Each structure stands twice: as C-alpha cells, then as structure tokens.
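Comments concern the structure below.
Note that this complex is displayed minus one protein chain, with the remaining chains in position.
Per-chain numbering from 1; labels A and B assigned in written order.
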Amino acid sequence: MAFLKNAWYAGAWSHEVGRAPLARTILGEPVVMYRTQKGEPAVLSNRCAHRFAPLDRGRLVDDALECPYHGLRYDSRGQCVYNPQDDGVIPKGARVRCYPAVEKYRVLLNETAATERADIAKIPNFDFIDDSGRYAVTTGTLLIRANYELVSDNLLDLTHTQFLHADVFKSEAVMRGRFEVIEDGTTIHSKRWCPDAPPTPPLRLALNYDKHVDFWMDMRWDPPGLMRLDVGATPTGKPRVDGVHNLEMHLLTPETETSTHYFWADARTYGINDPVVEENNRRALEHAFIEQDKPMLEAQQAMLGTAELWSLNPVMLKGDAAALRARRVLARLIGEERL
Amino acid sequence: MAFLKNAWYAGAWSHEVGRAPLARTILGEPVVMYRTQKGEPAVLSNRCAHRFAPLDRGRLVDDALECPYHGLRYDSRGQCVYNPQDDGVIPKGARVRCYPAVEKYRVLLNETAATERADIAKIPNFDFIDDSGRYAVTTGTLLIRANYELVSDNLLDLTHTQFLHADVFKSEAVMRGRFEVIEDGTTIHSKRWCPDAPPTPPLRLALNYDKHVDFWMDMRWDPPGLMRLDVGATPTGKPRVDGVHNLEMHLLTPETETSTHYFWADARTYGINDPVVEENNRRALEHAFIEQDKPMLEAQQAMLGTAELWSLNPVMLKGDAAALRARRVLARLIGEERL
Partner (left out) sequence: MAFLKNAWYAGAWSHEVGRAPLARTILGEPVVMYRTQKGEPAVLSNRCAHRFAPLDRGRLVDDALECPYHGLRYDSRGQCVYNPQDDGVIPKGARVRCYPAVEKYRVLLNETAATERADIAKIPNFDFIDDSGRYAVTTGTLLIRANYELVSDNLLDLTHTQFLHADVFKSEAVMRGRFEVIEDGTTIHSKRWCPDAPPTPPLRLALNYDKHVDFWMDMRWDPPGLMRLDVGATPTGKPRVDGVHNLEMHLLTPETETSTHYFWADARTYGINDPVVEENNRRALEHAFIEQDKPMLEAQQAMLGTAELWSLNPVMLKGDAAALRARRVLARLIGEERL
C-alpha cells in the first residue's frame, strides 16, 4: 500500500508540542516534534544520521536537538550544527530529514512530500475550532489499529450510527432520510437530510425541543483524510441558524498501513459554558469513538489481515457511495504521484 | 500446509452454543455459531459480506444474525434477509458462507467441504458419551498452540505416559506390553496389552484390587483427528467386562496451522455417582492435559517453528508406528482432495 505523499497530515495537537521532544510514527516514518525557543514547530526524522539513535530521547540545546548517543546536534531544519568529535567538523551529509510544518486549527500539520509543497489552501476550513465566542470545543486523540481508510469509510457512512452507536444516537429517521453524495474536485460531500422527524437523543436534548425537527449530518472529506462534519437540528421548517450544531474536525493520519492517529474536535453551539453539557457531550463522543468505533475498526482490520478491501469483493450498499468515491480519489492521487 | 476439507471437525460443545453468538476460528476461518429459536445450530462465516465486520458482536433478531456495524441480517443458512438501506433490496451476493453442522455426542460438528458432504457415518462411535446409565462423563476443552498432528502423535504413542505423566500414570508394564498397530481403511488402531502386571495407579484405585491385572490402552484414530481411547484393567485372566474402563473421546480441530482446539471427554465405569472419584479423575486428567501435554506440545511446536516434522528427519521408534500411519492416511486424503 502506498500513502499520498504530497499532502498535509496532522502530526500532533499544538499543545502536545513543546520543549520536550515528542516522538510519533507517521506514514511509517519515525518523526520527532519540538518547538524552538521562539515557539516555532520543528518536525524532523527521529533517526540520527550517524547511528540511527532516537533523537527524541536527547535534549534541546537552545534550538538544536542533541542526539542522546554520541552528541551530534541538529537544528530545526534538520542540519547537523555541532559535532563533538572531529575538531567540530560537520560531516558531509550529516542531516536528518525536515518535514515542512504548519500550525492551524490547534494542530501541527506535517507535509511529507519530498518534491513540492502541498497546497495549504486545500486544507478545509475548520475556523470553528478557534471561534471560542460561538463554540465550545472538545478534542481528543485515538490510536486505532486499523488502516486509515477503514476509519474514513466509517465516517463517510453514518448509517453505522444506527447500529454501532444505537445506544446513544438512534433515530429511526436516519435510515429513511435523503442521502446525497457530491464530488467536487477532490472533495467528497456526504449529506444526510432528515426532515420532519424525531432527532437523535443528543440533538433533542441540545435543542430542548420535544416536537419533530429537521436534522442533518453533512460530512466533507478531503484527501488524504481531513474530514469536517456538520450535525444539527432545527425545529421543522425553521432555518438551520435557528437550530443547534455540532461542527466536527476529524483528521486521520496513517501511523502505519494498519494503524491510524485519529485527531478529533467537536464544536457545539449549545451549552457553551455549561460544564454538565460539556461533560455529557464528551462522554457521548468518547463512548462512541473509544468503546464502539475503535473496537469495530480493529476487528475489521483483523478480519482483513493483510488483504486489501477490494480483493475480498465486498458487497456494496448505497450508503457506501461516499466512501467509495473517497477511496477512488485517493487511489487516483496516489497513482498520479507515482508517475 | 493444507487441511482436509471434506471431513467433520468439532466446532464446539453443544452446551456452548446458544442464543449468544459464539466466535471461533476453525481451519483458519472465522466462524460464528448460534442456535435458532427452535434450537437448531447455525454455523456461519463470521465476516459480514459488506465490510467484514465480525457478526458475533451483533444480535439475533429472531433467527437472523444482525451485523453490528451497518445492520445487514443473515439467516441461519447465511443468506442476507434484511437490508436497512436501499429500500430493503437485498444486494446480489449478500450472503456469508454456511457450514453444514451436525450435533452428535454433545458436540457441534462442522463440515468445511464446499463441494460434497462428508460421510457422517465415518464418525466413530462415541455412544458412551450419552450413556449416563453406565458411565460417568467428564469433559474439557483446551486451546493448544501446536499443530493438531502433534497432538494426535501424542495420543497415538502412549509410551509418553511413562515419562511425561510418570507422576500419575507410571507402570513399568507399559513399556514391555504388547503393542499392535492395525490399519483398517482410513482407521488406525494403536493397541497396548499388558497382561499379568501391576497397573497404573489410577487403574489400581479404580479396580480396588492389589494383585496383578491385565490392562490395556486401545486408541483408535480416524481422520482428520477423531480419536477414541479404551483404557482399562481386569484381574489377571478375567474377561474385560469384569474390569474397569475409561472410554475417552478426543477431538482435534485445527484452529490454525499451529494451534488446535482440543475437545476431550472421559467416561468411566467406576465410581459413577461418587463425587470424590469424579474429582480425582478430573484432576488427574486436567493435570496431564493442561500441565503436561499442553506445555510439551507447545514446546515441540516452538522447536519446529515453521518447519514440517519430516523435513527435520526425526528418528523413528516402534511406538511411532501408529502416528506415522495416521499421518500417511491424512496426507493421502488431503492429496486426493486436491486432484
């Protein structure tokens, strides 16, 4: 399996990265993340060029990361800037790979392309993450031992909420709502619209409204695995702005071919300063992600073993349409990179 | 390594299978077992045809098993009978493999052949399992991390009882008793006859007789790994019916190439309603199987690694004759299946 190289991947939450080096495997490559004294993020290969010792176990000397084994130091661009041996002469080739990094939406995004910069403008708009006036934001991270496309499959077919998450998110309207898939360039939209129906219990509670509502679950996917969800409900016939929203960011970063760093954020328009709502919302999301999605995705991966999904001839349902298109877009982009 | 497909394998004890789906890997394939409302056993592939979710985590809706991920339902024949999407249209090909199942001798036996039914008549007679008037029956299950042929090797050469199980089953007569191997079609008999000798301590206790006895250990093997043992003792010169017997069923089912589901049952003719005898008998058997055979078999497998037994040129002893023939029968049958 190949990964899309010319793309942005979330490496860490901004708050995770500081003066203590942080190691993480991304796209199968060991990286180390830290901040310079000015606070700028550095993302380097975690393997010293000399004897491949893990740099994250070293210490920062000003802005340089010192190898814990024999003391070579690398600056935040990955260039060796200090050699304690050899009269201080820096050996030719003594550098480690530096990954371009951008901080946005509270996340450190790493690019892995060797040849050209991925277009930062292609990252979808998650402005809600930083809009604390209008939203209360909850975040979390999971390591899921399954391929990242199984995770995006999951998120692009939200009918699974009616079975896997039935204990919390059940509404009989979901399965009969209108389902629309829109392909726009490399972006896939998966939209569910459930008019004049009983909402899911969390939406009912959020809206504090006992009658029928119009509700929606609109997911947007951009390669390689950047996803934006708008779930909300409004009293039937009212405009969406009169209702409640949960806007979510789901960023999927392959750790390996069979494991995924999953960064999620949920921004809600209701109960913004209410700690009980905050607690209930977090519990519902973590229950769904940690206790239901994660075991299911890992069981799927175990069933697949090393086989590709398509090689097993899966039966296709209508609800797979968005996931299918996302997989096709990704396969096409990866194929183009190889040319 | 190949498995014999056109054959019966024990999948579970009957009492293990009910309205809670039971997952087990058999011959490397994930299966799920449950009972219909009428109590009939169903054995299906445990991988949903849609996205390969494990069906055993789903729930039974009447007699259909509902996939826990997106809600497809399969009847006890493996046919998808309900699709919550697509206006209820069942997609073509939406079925999972159904394994023929027979219940006999308190065991759910699964057949894995795709093309024709294995001959149920070839299962050896274990009627003693159900004859509670004449026998007290003790059962157990082990998962042994060794190839199933190593387990049948073990059972077909009972000289190992004099070393591996010497603390319980030692009798100096065993090694000098008469040993006979009979090949009858695809059945192998391995018989040991020890006349006018001190029996093993458990037999002495069972017979409650201090003098010399005639005792025997007769093992029958049928492919792929169905084994019947008759161990007993009678006062020297008396007919066998005057003595005590332990009749045993040993059913070996490959989980993978290097692990085995081992179902055993012991039916004794003595102390039938005596809880102390029951307890002592169970303890002796579990001590031998769990604390002695299992570690030895797993150590053997570790020594073999991925090598086939024959590739390492094992030295052959006379006591291997039955195991050798059983391996030959099995290899021949597997070879014939491939034609």
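Note that in this section a contact is a pair of C-beta atoms (placed from the backbone, for glycine too) under 8 Å apart; a residue touches a chain by one contact, two chains touch by 3 or more.
Since the structure is predicted, the reported quantities are computational estimates derived from the model, not experimental observations.
Trainee: With the full complex in mind, choose from A:19, A:51 or A:178 the residue touching the hidden chain.
Mentor: A:51
Trainee: Which of A:30, A:100, A:124 or A:295 touches the chain that is not shown?
Mentor: A:30
Trainee: Could you pull out which residues of chain A are in touch with the chain that's been left out?
Mentor: 30, 46-47, 49-54, 57, 66-72, 80, 83-86, 91, 93-94
Trainee: If the hidden chain were put back, which residues of chain B would touch it?
Mentor: Touch with the absent chain occurs at residues 153, 157, 159-160, 162-164, 175, 296, 299-300, 303-304, 309, 312-320.
In the analysis below, only the chains that are shown with their structure count from here on.
Trainee: Distance between chain A and chain B based on Cα centroids, please, to the nearest Å.
Mentor: Computed value for the inter-centroid distance: 48 Å.
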